[in-house]
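I'd like to ask you about the structure that follows.
Every protein chain except one is present and positioned as in the full complex.
Take a look at chain A:
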Amino acid sequence: MDIQFAGEHLLPGKLGQFFIILTFGSALISAISYYFATVKDTNDDSWKRIARLSAWVNTFAVVGIGASLFYIIYSHYFEYNYAWAHSSRSLPVYYIISSFWEGQEGSFWLWMFWQAVLTNVLIQRARTWETPVLTIIMLSQVFISSMLLGVEVLGLRIGSSPFILLRDAVEGPIFSRADYLNLIPDGNGLNPLLQNYWMVIHPPTLFLGFASMVVPFAYAVAGLWQKRYKEWVTAALPWALFAVMVLGTGIIMGSFWAYEALNFGGFWAWDPVENASIIPWLTLIAAVHVMIAYKNSGHSYFTATFLVLISFVLVLYASFLTRSGILGETSVHSFTDLGMFGHLLTYLLVFFVIAIGFLIARWKDLPITKKDEETYSREFWLFIGALVLTVSCIQVIATTSIPVFNAIFGTKIAPPANVFQHYHQWQVPFAIVISLVSGFSQYLKYKNTDPRKLYVKLVMIIIMAAMITSAFAYVADVYHNVMYVILTFAAVFSLCCNVPFLIDALKGKWKLAGASIAHIGFAFLLLGALVAAATSKVVSINTSGVGFGEEFDKSNNAKENIILYENEPVRMDQYTVTYKGDSTVGVNTYYKINYKTINQTTRKVIEEFDLYPNAQQNAKMQTIVASPDTRHYLLHDIYTHVSSVPLKTETAEHDDHTGHSADEGYDQPATYEVALGDTIRYREGIIVVKGINRNATVEKIPLGKNDVAIALTLQVIAKNKTYEVDPIFLLKAGNKFDFGKAVADAGLKFRFTNVLPDKNKLEVMVYQKPLAEKKWVVLKAIKFPFINFFWAGNILMMVGFLLSIFRRNKEIRVKPEEIKEIKLQSK
């Protein structure tokens, strides 16, 4: 029985699904045609024409998928699972973009899109490399597009389509109703943590990085396949640099997002998902160095080829880790499993086999030198540097892969209890070696160098570096730990070695400055990361609360959160911190935290600023999602986030109830006997008995002859406001009545209950509202010294890569003799 569902928009989904099939099909045709264009030695280029045409159709179809999906999310068609699961009506347009890639399908699309863009660039520019290189890239496109297919073949579901309907994706009784859409007024919305502008640009950058890693891989395979063993290195080098630069930028954006928007309390947490992105980056950085070594000396051919090949395999391994659900309980933020375990594994294995297969098949032909490198040669140390980077990468892989190890061998090993200590015990020594090598190898020439001249130069630099190190270690307070001092020295040494080259560059040799700028950036990055991570200090130490007094165990018992009551200043480090209230904008509640530095002797305020850490309150779930706010200085940051706040819903309900009954919501009244001119003290001020009005009237109650209505005029002097109020006492037909009056603003209510002529006193009852729950926040504040070195170092590194890309790209414009060589080979 088919139900005719009302209000569904099926066209965009059908169109989208058609584009998915078209993407898959055109990628397949293109890959096959490029393959035949490569292997068939024919004069007409018909295969190539078909391949190009299908590649263009592929690009068009990929854009079509994106447009259909965007249209669905943008129009709030919640009949589609993807729109329902990842967006909501209240989402602003720029976050619709980030909801686009919150799910796995969207991020696969992104990858596919970039691969299509790169394909078009390569069609224009790759010339003789086009057919073999694009055979590989199109094969990769076939695999990624198959992840979106969502079709069943022989009972096996292949891929997961973003165009699946909600009623097909989710089981539920409402889907038996034809008008079920009326019951789904809104989508689930975007994870609040992703509602950050960094999440709009971080994923596209990261995926451009991942996608562009396939290009050097494809060149390496093409080189082996076509037996153009030497040429591919030159052609692939700018692409490798491009991939390293873009992926590096993407990783740093993620790190900055974590720092700015998540309350992880840092910029790098060694989380498996973060590690997965850095693993291929490390190997490709290593690859770039040995590629340069090979180009200039003929050494390290195998290392260069192997590293380029393995880098892309590791990209696939990283996707497998984050997308297959295997990380399970070791990571906070991997994707949920979509049942693509085997599919992802196949993709990984196919490319692994291609890489290893070509290496083995061509092993005997590889131009591996039999000569030994000189110790005082640049190529030798480039090789050493690359190997150390590789080992550093192996260390990260080994620990990150613990869940994989468990899955293969059925063991139950848990990750190290102290993650930071575990990684740092290895990564700090590696960083020291790498940064020392990146320094002195600048003074080495290819082939050989005169050791005497080298040592003369280095001695000067070492003395200078030692001086700067001692000063810096003292200022930055890292001299307590020997490893930190050595790392600081290594980074400063690298700086001192590279800066002279930068100065040369500024004199006009811009072209050659890429490497030294990148190395300077790396040195700054290390310094910043070292100091910020090693000396970051929680400034919100709770000194007033109930403590255990066990200060020795820092990791466990440091009282790192502090409670602040509204308008009650608390001292924290050098700051006097006050919680000044909150305001709600949309879903976010911003807590205004005022920081003041006060000179202890003159009591003058030296500096004052406000921070607005925010929390999204979810009334239904009774939870908050907190985001920090940070005050940036040149040399340090003050980072603040709320750890706990009173939940809004509770207080709101409270207020509702108080309005119902007259005396409800007030404390037990106090009864006073007063005379004119008396004052009554209450919790927040005084009440003055001003006078009485014997001719008061009460609305709607006519007064008889013997009836008396007396109003008592009371003046309430609260903290900074005065109010007048006149409760009435009524004597009607011998019966006593009274009409109380309230001062809502002051939380008071008065009843004039009796007149006591014999005492010459008046009886007043004072009702007071209970002390309002004082507003409070629990917050954590961390000082990160020298963190700007980290960010600035990263930016410098990327600039260095960019300059190197320009330089290496020029080297592709082949010299005449090489063109001859190519012609000879092709004959």
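What we mean here is this: contacts are C-beta pairs under 8 Å (C-beta built on N, C-alpha and C of every residue); 3 or more make two chains touch, one makes a residue touch a chain; residues count from 1.
By our rule, contacts and distances are computed from a predicted model.
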Per UniProt record, name of the chain withheld from view ["Cytochrome c-type biogeneis protein CcmE, heme chaperone", "ABC transporter permease", "Carbon-phosphorus lyase complex subunit PhnI" or "NADH-quinone oxidoreductase subunit G"]:
"Cytochrome c-type biogeneis protein CcmE, heme chaperone"
Have a look at A:Ile164, A:Val200, A:Leu454 or A:Ile563 and name the one touching the chain we're not showing.
A:Ile563
Hidden partner chain, touching residue among A:Val121, A:Leu156, A:Ile174 or A:Leu756:
A:Ile174
From A:Glu130, A:Glu274, A:Glu373 or A:Asp637, the answer for touching the chain not displayed is A:Glu373
Can you tell me which of A:Ile20, A:Ala37, A:Ala61 or A:Ala85 touches the chain that was removed from the display?
A:Ala85
Identified contact with the non-displayed chain, of A:Phe341, A:Trp426 or A:Trp510:
A:Trp426
Absent-chain interface residues of chain A come out as 85, 170-174, 177, 183, 188, 191, 299-300, 329, 332, 336, 372-373, 375, 380, 383-384, 387-388, 390-391, 394-395, 398-399, 402, 412-418, 422, 425-426, 542, 545-547, 555-563, 621-626, 643-644, 776, 778, 780
